[in-house]
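Every protein chain except one is present and positioned as in the full complex.
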Amino acid sequence: MLAILEGAVGASVLALTALGLSLVFGVMRVVNVAHGEFFMLGAVVAWFVSTSIAGHPAIGFLAALAIAPLIAGAVAVLVDRLILKNVAYDPEATIVGTIGVLYILQQSALMIYGPEARPVEPPFSHRIALPWLEWGENGLAFFYPWGLSITSYKLFVIAAAISILLAFWLILSRTRLGLIMRATQMDRETALAFGIPVQRVYSIVFGLGAALAALAAVLIVPIQQAHYLMGHDPLLLSFIVVIIGGLGSVRGTIFAALLIGMSDGVISVFLSPTLSKILATLLVALVLVFRPQGLYGKKMA
Amino acid sequence: MMLLETKGLTRIYGGLRAVDTVDYTLAKGEIHALIGPNGAGKSTFVGMVSGRIPASEGEVWFDGENVTALPAHARIQRGMAYTFQITAIYARLSLFDNVALALGQRDKAKVRAALDRVGLANRMEQIAGDLAYGHQRLLEIAMGVAQTPRLLILDEPTQGLAESEIEEFNTLIRELAGDTTILLIEHNMSVVMALADEITVLETGKILARGTPAEIHANADVQNAYLGTG
Amino acid sequence: MTQTPKTSRRRLLKSAGAGALLAASPLIGRFASAQSSAPIKIGFQQHSTGIGAAYGRWYGRTTDAAVKMINDAGGINGRPVEIIAEDDGTDPKRGAEVVEKFSNQHGCDVAFGTLFSHVVIGSAPAAGEQKIPYFVVSEGHHVASGALNRYTLQPGITDVKSQVQAMAPYVSENLGKKVTMIFPDFAFGHDHRDFFTAAIEAQGGEVLEHIAVPPAETSFTKYFPKIPRETEVLYHVMVGPAVLTFVKELGEFFGPSSPAIFGFIDSLEAVDLASPGLEFLEGTYFWEGNPRYAQADQTEYDQAFRAAVGVDDNGASVSDPSDVSTYAHMFGCWETLNIIKAGMEASDYQSAADRQKLIEAVEAMTEMPESMQHPQGPKLFNGKTHQVFGVQYISRVENGRLVKVHTTSIEDTLYPDEVDYTTQSF
């Protein structure tokens, strides 16, 4: 039970990050290797914002929620305009280019922010603990704290992630922007022919993808810490989630995030954690081998 | 002696029977044209013959052997060759490399000979993608011919060719006839009439008619379904 | 070990080794003249980037302070010391390349370095091949285990095996005998697992459960239900950027009803104890290589050491109180540089040709009393295993500060020799 709740926290943050990657991948057909660094950027900005604003931690946190995605998005738009546009979104050139961006962002963070892991104070945090119940010799016995324990903030993260995902889904399916994005995703040429400013859509999408990653990072920093190398794992995991979920499928991405977020936690109940990580990794790889289109992807004819 | 035979060959796309229980035979040495309106299932049919597209039902027999279960490359190795409707040459490689891959060997003289048959021998070192579209089609045909197949499947070979090039193409196919059996999908009726020994008309996945060019020309159903529209 | 008189050693070397060495040493070293006032070059392998960067920065500051002290006091053998720092990226491949660069490109006299064990182990073969003395400040057991070579020494910091086993008596007597260990599932954690389990059993205690956490884990709560309920002491050691999460989640899990908790400060090096979420650590115990907070009985040496490096009484930078040092480890750089100085002066080091004499001089060292050169405390060097042994500290968190509650003896840290490097040829 605890493993599942913890998994849900990780999974909801992962879903947001992966959605950003999936969006970029789906609409622009490029792999953004620097995606994890936008995540890191979000966390680092959150630290700067929350430490420079005095008062209740919630104020700083709210400010960070607004500012961090904006900054990450702005940097991403810059990357898009300066680099991706000029290589015409060629897949290979984009990979090398974004690896370059990755190095630049990482090193800049090291120089400006420093090598330490720094925490951000959560806006609120109450410990919620349920005891473990066991029928013993003397009747029902309570054991603290081996039952369920979690903080209210963690529950908030899950709720926040769900609402952001819902809002995003609404944007994608109900608004004109969403329509334009989906049209561009289907067929770039046709979209151009219909007068859609594809270049601007690309910039928006790339910025939005980065902003989502940054948003996810702001949510997680009160639990984890901001560190200049923290972008590595989210990148790999989002990658895996996007592919397993099926390209461009929001539903698939979220489902895969849940699967990945929970799988090793649950398996590790039975086996040694590292062994279970190995097995979970192999399992995911094999899912992909035998269902290459992903769980929700459409099979290509 | 039949070189190619299909029995109840069927392809279903999401409930739609693109090719519907087609029984078909092709005699050795014949030039056979497959015609029909767009979406009649011609390309799907030859795709299943060559193995590009797996058959939903039915069988393909080639030279007395059931090849239904064989993958495409194994069928090609048994003597089929296939040229694509949409030009599928190696655009970033030289003409030499293109033909050498088709030949399976890097013998300059043989490559030159194959290119010579379509009049491209003097462009051997050029990059294929730099050729004009018509020349790319000719290269595609040269690659098919270079394989010295027993069955050559040509999917709309003359599309995009100029009149003079079509004339050369006709000559080339006539030269091949006899040694090579040819299955031709073609829209250009003058090419069909000039080359084909026999014609099969497909419509909505079924064989509508089969006969000599003259018979097909006279067939009222065909007139209705196909020629009438053009 | 019996100590060979330094003088006779030196004579022996001069007759036997000098000729062969001259032929083998690199060009650059050969022409450095004995009367030279050119600086002694010490290559400093630094974790400037990569996972070890927080340590690297403080190792750098400590090194600069130590060199300033040495140079202010007249340098080594009358020559100034120059530090040539190269980033190893916290990567073993780059580490080895950097050692070669020191030896062949910069013409360094010795190499000196770094914390992370994989970088040390990756670099040691290069040091052995280049025949350049390589002084490490890693706290790994790699040197004393005999895995490395005669050119690699660790004279400035006690190794993990000693640290861990020295904790067992205090833990079993004061905190409890039933221990559950949480450690990272790679070599550093395995060292703790193996050495502490053996040591606590020797004290009549037992380890109920080993909980190994996979590398790169970022959330830990799911491992905590595995802690057996009868646990009296929870022993934790974590490294890497996620350590703070670990401690916070531990607190969230136990709330007010926890067993005694004992941890290695490695989990919180460079982390402010006043960070949000760490209130829970109040009353828990930590191993400290060197007490981060200035103690009531602070020595004059510690005071001077702090001043020289620029660390305040809370273990943070004097210029930025939120910039917390890696105080439990970085003294090793200071002490190691002073040992290089002592070794070079004892062996009358002039040029790269004297590198073997330098190693033999360091091997001949034994007792190192607490002093300005050894501000962390007294030490005993074992020339056979190339490893130093020093007192260790246990502190308790009281009002958000680490207060020293126990100082181990050097004897607590000793264990039988596992290698004799002095029998190896150069």
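Worth pointing out:
As written, the chain order gives the labels A, B and C, with residue 1 at the start of each chain.
Here is the rule we use: contacts are C-beta pairs under 8 Å (C-beta built on N, C-alpha and C of every residue); 3 or more make two chains touch, one makes a residue touch a chain.
We take it that contacts and distances are computed from a predicted model.
Choosing from "Formate hydrogenlyase", "Branched-chain amino acid ABC transporter permease", "Domain related to MnhB subunit of Na+/H+ antiporter" or "NADH-ubiquinone oxidoreductase subunit 4L", the protein name stored in UniProt for the chain missing from the display reads "Branched-chain amino acid ABC transporter permease". Considering the complete complex, the chain that is not shown touches A, B, C.
Interface note: of C:Arg61, C:Arg79, C:Lys101 or C:Arg306, the residue touching the hidden chain in the full complex is C:Lys101.
In the complete complex, the hidden chain is touched by one of C:Pro39, C:Pro80, C:Pro125 or C:Gly176, namely C:Pro125.
Checked against the hidden chain, the listed residues C:Phe188, C:Phe220, C:Tyr349 or C:Phe389 yield one contact partner: C:Phe188. The chain not displayed touches chain C at residues 26-27, 48-49, 86-87, 91-93, 96-97, 100-101, 104-105, 117-118, 121-122, 124-126, 128-129, 140, 142, 147-149, 185-188, 190, 214-215. In the full complex, chain B touches the hidden chain at residues 50, 52, 71-74, 76-77, 82, 84, 88-93, 97, 100-102, 104-106, 143, 147. Mapped onto chain A, the interface with the missing chain covers residues 25, 31, 83, 86-87, 90, 92-97, 99-104, 106-108, 110-111, 232, 236, 239-240, 243-244, 247, 274-275, 277-278, 281-282, 284-286, 288-290, 292, 294.
Keep this in mind: only the chains that are shown with their structure count from here on.
Remark: the per-chain Cα centre closest to the mean position of all protein Cα atoms belongs to A. Chain centres computed from CA atoms place C at the largest separation from chain B. Put simply, the C-alpha centre of chain A and that of chain C have 37 angstrom between them. On chain C, the positions that touch chain A within their shared complex are 49-51, 53-54, 56-57, 185, 212-219, 221-225, 227, 229, 241-245, 248, 252-255, 257, 270-271, 275-277, 323-324.
Contacts from chain A toward chain C in the complex involve residues 2-3, 6-7, 9-10, 57, 107, 110, 114-122, 125, 127, 129, 143-146, 149-151, 223-225, 227-230, 233, 265, 268, 272-274, 277.
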